[in-house]
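With one protein chain withheld, the remaining protein chains of the complex are depicted in position.
Take a look at subunit A:
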Amino acid sequence: MVNKKRTFMIMVIPAFLLFFTFHTYPVIQGIFYSFTDYKGYGTWDFVGLSNYLNVFQDGRALGAYGFTFQFAIVSTVLVNIISLLIAIGLNANIKFRKTLRATYFLPYILSVLIVGYIFKFMFTHLLPEIGQLLNIEFLSSNILGSPDLAWIGIVIVAVWQSTAFNTLLYLAGLSTIDQQVYEAADIDGAGPWAKFWKITFPLVAPFFTINMVVAMKNFLMAFDQIVALTGGGPGQATESISLLIYRGGFQGGEFAYQSANAVIYFIVIVAISIIQLRVLERREVK
């Protein structure tokens, strides 16, 4: 028995040490340095909370938070609406179901960065051409070049790619619904609209919760597609929080300052996830 206990210990201790060294220890360091003026090299001093206070007065950081929230909220809502519709469609009695399912899931296996580069080409060359041809004003120039519209381009790419995974989750949810419930509703004379709001939606609610939370968290961490599409531009119009931390931390000598920013970012993500879970789970119970 003692032997067995030791064996279990041996199974987990190496993983624990590795995890601590390469995950927890950097977190602790990050929090530690956020209270200093460390540049990433050389000497440093404690500066108390001044890094944190500065983040709240830094236009660039606030801009990054504003853009990231706007992008994440719009993308999360769109992705969930579109993927739920696609999932319901794929779950209906349709032809070519397997091929269509495979097509809609395809974006999930592709590199976000490379997809971003491909869309960048489409936004730069294809859409303006179509826009000029059809005389549509806002399409006839590159939307990524406009500080007011560039974020829409990033939303389009994020939605194009993330819909794949969320659709699959909703499909999994729909497959748990017993067809007899619909048959009973048919007998009661329920229309498609009533069937969706009274049966489908309440029954996939747990999947809706997970999708909202996971999608939101992923979009709040957006990095790859922004590097590919705009590099944060024009100006800093589409600079996400991740990109700002990366840039400031590695290129701007702001190791300590961006560590403070990262701690705030972490708190924001956890807070949003918890609020979402609370609110959405309460709806589920109803």
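We take it that a contact is a pair of C-beta atoms (placed from the backbone, for glycine too) under 8 Å apart; a residue touches a chain by one contact, two chains touch by 3 or more; residues count from 1.
Keep this in mind: contacts and distances are computed from a predicted model.
Engineer: Unshown chain, UniProt name, "Cytochrome c-type biogenesis protein CcsB", "Spore gernimation protein KB", "Carbohydrate ABC transporter permease" or "Nitrate reductase"?
Structural biologist: "Carbohydrate ABC transporter permease"
Engineer: Touching the absent chain in the whole complex: find that residue among A:36, A:80, A:162 or A:258.
Structural biologist: Per the contact definition at the top, the residue touching the missing chain is A:258.
Engineer: Which listed residue (A:110, A:184 or A:279) would be found touching the missing chain in the intact complex?
Structural biologist: A:110
Engineer: For review purposes, identify every residue of subunit A that touches the missing chain, sorted by number.
Structural biologist: 3-4, 7-8, 11-12, 14-16, 18-19, 22-23, 25-27, 29-30, 33, 40, 86, 89-90, 92-96, 98, 100-115, 117-119, 121-122, 125-126, 129, 160, 165, 168-169, 171-172, 179, 182, 186, 217, 220-221, 223-224, 227-228, 241-242, 245-246, 249-250, 255, 258-259, 262-263, 265-266, 269-270, 273
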